[in-house]
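For reference, the structure is listed below as structure tokens.
Take a look at chain A:
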Amino acid sequence: MFLNQFLLLAAVLFCIGVYGVLVRKNGVLVLMSIELILNAVNINLVAFSAFNQNIDGQVFALFIIAVAAAEVGVGLAIVLLIYRNRRSIDVAEANLLKG
Partner candidate 1 sequence: MQSFLENWGITAMVFAPLVGALIMMLIPEREEGTHKLIALVSTVVAGGLGALLMLDFDYAKAGEMQFGRDMRWIEIINARYAVGLDGMSLPLVALTLFVVPLVIIYSWDHIPSPGNAKAFLMLILVLHTGMIGTFVARDLVLFFVFFEVVLLPMYFMIGVWGGEKRLYASIKFFLFTLFGSAFMLVAFLALYNLTGGESFNIERLAELVQSEGLSTRTQVLLFGGMFLGFGIKVPMFPFHTWLPDAHTQAPTQGSVILAAVLLKLGTYGFIRIAIPILPEGAVEWAPWIGLLAVIGIIYGALGCLAQTDMKRLIAFSSVAHMGYVMLGIATLTDFGINAAIFGMVAHGLITGLLFFLAGSIKERYHTLEIKRLGGLLVQAPKMGWVLGITTMASLGLPGLAGFWGEFPAILASYNPAPGLNQTVFRVYMVVAAIGTVLAAAYLLWLLQRTAFGTPSEEFIDDPEITDMQWNEWVAWVPMLIMVIVLGFLPGLLFDISNDKVSALGEIFQALGN
Partner candidate 2 sequence: MSTSFLLAQVNDAASAPFERPDINWHAVAPELVLLAWGAFVTIVDLIGLERTRRFIPSLTGIGFLLAMIPILTLWDAHAGDATGLAAVGDTFIVDRYALVLKGLFLISAYVIVLLSTNYMAEGDYYDSEYYQLIAASVLGMLVMASARDFITLFIALELVSIPAYLMAAWRKRDLKSNEAGLKYMLMGVFASAILLYGMSLLYGVTGGRTDFAGVAEGLADQGTTPVITMGVLFTIIGFAFKVSAVPFHTWAPDTYEGAPTPLTAFLAVASKTAGFVGLISLIVFGIGVQGAIVRPFLWILAALTMTIGNLIAMRQTNIVRMLAYSGIAQAGYMLAPLAVINQGSDPALVRESIVNYLVIYAAMNLGAFAVVIVAARKTRSGEIESFGGMFRYAPGLTALMTVFLFSLTGIPPMGGWLAKFQIFKALIEAGTTAGIALALIAAVNSVIAAFYYLSVAKNMWFMPAPDGDNSPIVIPPALVAALAITVIVTMVTGVTGIAPDLTDFGALAAN
């Protein structure tokens, strides 16, 4: 009963995150949207962990938080690189490679 609410919350967050990834043009915002999804995952994991009385989920969540930081670090570096070369962080403009 309690579980469902957490799962619902996670699902909503996931959807918002996905929406952000799909529609935002700003690279940084896209990265932030991904963070939202990861947080949705974390909520899921923690909720299940609690529900199943199993610590693994929480451990997993910790790993995810750490890895997400690394991902965002790398992501921002690349966005910055793009900004330097293009003076723009609009991901829609990056379409040199296609076909």
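If you want to know what made the cut, all candidates are chains of the complex that A comes from, given by their letters.
Throughout what follows, contacts are C-beta pairs under 8 Å (C-beta built on N, C-alpha and C of every residue); 3 or more make two chains touch, one makes a residue touch a chain; residues count from 1.
Computed from a predicted structure; not experimentally measured.
Trainee: In this complex, work out which of 1 or 2 touches chain A.
Mentor: 2
Trainee: For the complex, give me every residue of chain A touching candidate 2.
Mentor: 2, 7, 10, 14, 17, 21, 27, 30-31, 34, 37-38, 40-41, 44-45, 47-60, 63-64, 67, 70-71, 74-75, 77-79, 81-82, 85-86, 91, 94-99
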